[in-house]
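Here is the structure we will look at, set down as structure tokens.
The complex appears here without one of its protein chains, the remainder shown in place.
We call the chains A, B and C, going by the order they appear; numbering starts again at 1 in every chain.
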Amino acid sequence: MIVTAGTTVEVRLPSRLGFEKVAMGTAASVAALMGFPSERIEDLKTAVAEACINAIEHGNHLNEQLSVGVILSATSDELEVKVIDNGSGIAKQPSKPDIDRKVHGEEDPRGMGMFLMQALVDEAEWVKDSKGKGSYVRLVIRLDKESD
Amino acid sequence: MIVTAGTTVEVRLPSRLGFEKVAMGTAASVAALMGFPSERIEDLKTAVAEACINAIEHGNHLNEQLSVGVILSATSDELEVKVIDNGSGIAKQPSKPDIDRKVHGEEDPRGMGMFLMQALVDEAEWVKDSKGKGSYVRLVIRLDKESD
Amino acid sequence: MQTETKATIDHISAPGGQSVTVLRFSGDISSSSKEPVLGAWQNVNGGGPVLLDFCKVDYINSSGIALIIQMLMEADKTGRKVAAFGLTPHFQKVFTMVGIAKYAGLYKDEPTALAAL
Partner (left out) sequence: MQTETKATIDHISAPGGQSVTVLRFSGDISSSSKEPVLGAWQNVNGGGPVLLDFCKVDYINSSGIALIIQMLMEADKTGRKVAAFGLTPHFQKVFTMVGIAKYAGLYKDEPTALAAL
């Protein structure tokens, strides 16, 4: 058993669609323990789900031999969630989804995950793999912040 | 990132009372994904909470530098949950709680955790540390089994 | 290991007498829901409005939202009116964030959605 610091919870999931729900359940429990209101917990759950889906699909290419890591670090006023995969990270930040273009078939109907993460949490940052330790997205929600 | 098999979810929690709720949330999500009915999920949540509380209190003696490991392994018909601590395991199986003796002050009012684990899940087994890898309790719930 | 998506089709009348198709979804709405969601849309007949019932859906992710946008694409082609009800406040917010509210009215329940047609 590895020694870890005080308030870190780590989860490792198989790279199979559906398992993002396990990360949602874990993140929701940590956020509830920290006293986040239920609307903020819903925001976090959706952001964590989208981060895990991307890690499973785009990072680990649905290879079930690879796992997705989720590291939840709680301090007295914020919760940071890192979702780590074995890929090389995002090539570029996608443009904001444009519903008119989507509805008129001028833009892929998909491509809303990263936008939702940014819209739902207080901080969302994508970090590309440097030393083979995996790429990750870092999501932060703060206790004093109102739900947008 | 470590490579793991297909349907294993691993969680690492700090040895602090309250964090058993995170294991409950994770276990509930995995069980829901597997299609367990809600009563069985409640049984599992209570059993996993009691296992984590014992690991935190009796195994790791509330030392927050140590973490509690929870390994959830799903097959098509059962879910196994191992809760691992750094202690040397249980000395002996406690006797079944006797409510009359408790109410009359002849027995410690505590001492119901292991009894509840055994009563709530289909299998509960305590394994003592052998090679410094930690002691664990292994809980199993099966998909076809009715809630007792 | 995902909760299967189911869709049923109901035909009802709005208070004004107009005939309305209701697509009632249950389970998850995710990438594995393509067949049930778009298949249900294929079975919508006539030119009347369509209501999407999400009362029994508790998980929707961005791939599921993309399927809903695909229904809106089809509706837009023929000028068919679409509205949705039964979303939690969280998913009403999410649908509004991605712009769906611009193409489909979002209502709390079926009577409210029907009254607004």
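Keep this in mind: a contact is a pair of C-beta atoms (placed from the backbone, for glycine too) under 8 Å apart; a residue touches a chain by one contact, two chains touch by 3 or more.
Remember, it's a predicted structure, so these values are computed and weren't measured experimentally.
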Of B:A49, B:V70, B:I84 or B:I141, the one touching the omitted chain in the full complex: B:A49
Hidden partner interface residues of subunit B, rising order: 16-21, 39, 42-43, 46, 49-50, 53, 97-100, 102-105, 108-113, 115-116, 119-120
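Just so we're on the same page, only the chains that are shown with their structure count from here on.
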Euclidean distance of C-alpha centroids - subunit A vs subunit C, Å: 26
For subunit A, residues that touch 2 or more chains besides their own: 16, 18-19, 21
Junction residues of subunit C, two or more chains touched: 1-2
